[in-house]
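With one protein chain withheld, the remaining protein chains of the complex are depicted in position.
Then we have chain A:
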Amino acid sequence: MHLEGIRRSYNIGLPSEIEILHGIDLDLHRGEFLALMGASGSGKSTLLNIIGLLDRPTAGHVFINGIDTASLDDSAITRLRGHAIGFVFQEHHLISAFTALENVMMPMIVDRNGGSDAIRARALGLLAKMGLAHVGDNMSSNMSGGEQQRVAIARALAMQASLILADEPTGNLDSQSADNVFDFMRQLNRDEGTCFLIVTHNLELAQKCDRIITMADGAITPA
């Protein structure tokens, strides 16, 4: 993945227009394990949304495998997002109307428009890898924060995405659970070669990453 001159403004065209990202260039490589740090309001989540194809930049280009995503229409972007990118959000990780297992199955079900035994087996396997085989049938709202976050990671892995974007995945967890979740991700990165981009305020955790990207006021500060 390659980002070139990414700018993002809000209230475009209005007198109160503000630019949040001021021209970001960034390369993510296969199998990398990256930390994204920066003060609150520096634009980390905004950047993550653009990388994750949830949002489009006001200016600049996002290339995935050499394809300029600006040239893709909404349904193509949606499909690419579903297959190539996994998300772990800081809050509201899971869809409460479904069980933990179903949440993990969800991206695959969405993709095939229906479940199958293979999907169920894969989701169970992912849960087991997260040490959560026993909570599969719990409604997601009945689980602890750490468990929910691990289910969310399992879900992000379901489509074998090449890039996982995690926005403060450990922000709501105590340091013990945070370490566990972080270690899981690091393990997966080593085992499967999945690229992780993790937003964190925890320098200690960030230092376990391959590379730390620091943002300040909508720009990346040179290392």
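Side notes on the structure shown:
As a convention for this text, a contact is a pair of C-beta atoms (placed from the backbone, for glycine too) under 8 Å apart; a residue touches a chain by one contact, two chains touch by 3 or more; residues count from 1.
By our rule, contacts and distances are computed from a predicted model.
Choosing from "Nitrate reductase", "ABC transporter ATP-binding protein", "FtsX-like permease family protein" or "Cytochrome P450", the protein name stored in UniProt for the chain missing from the display reads "FtsX-like permease family protein". Within the complete assembly, A:Gly52 is the residue of A:Gly52, A:Gly146 or A:Gly218 that touches the hidden chain.
When you scan A:Ile109, A:Ala206 or A:Ile220 for touch with the missing chain, the hit is A:Ile109.
In the full complex, the hidden chain is touched by chain A at residues 49, 52, 54-55, 74-75, 78-79, 81-83, 87, 89, 92, 95-98, 102, 105-107, 109-111, 113-117, 155, 159.
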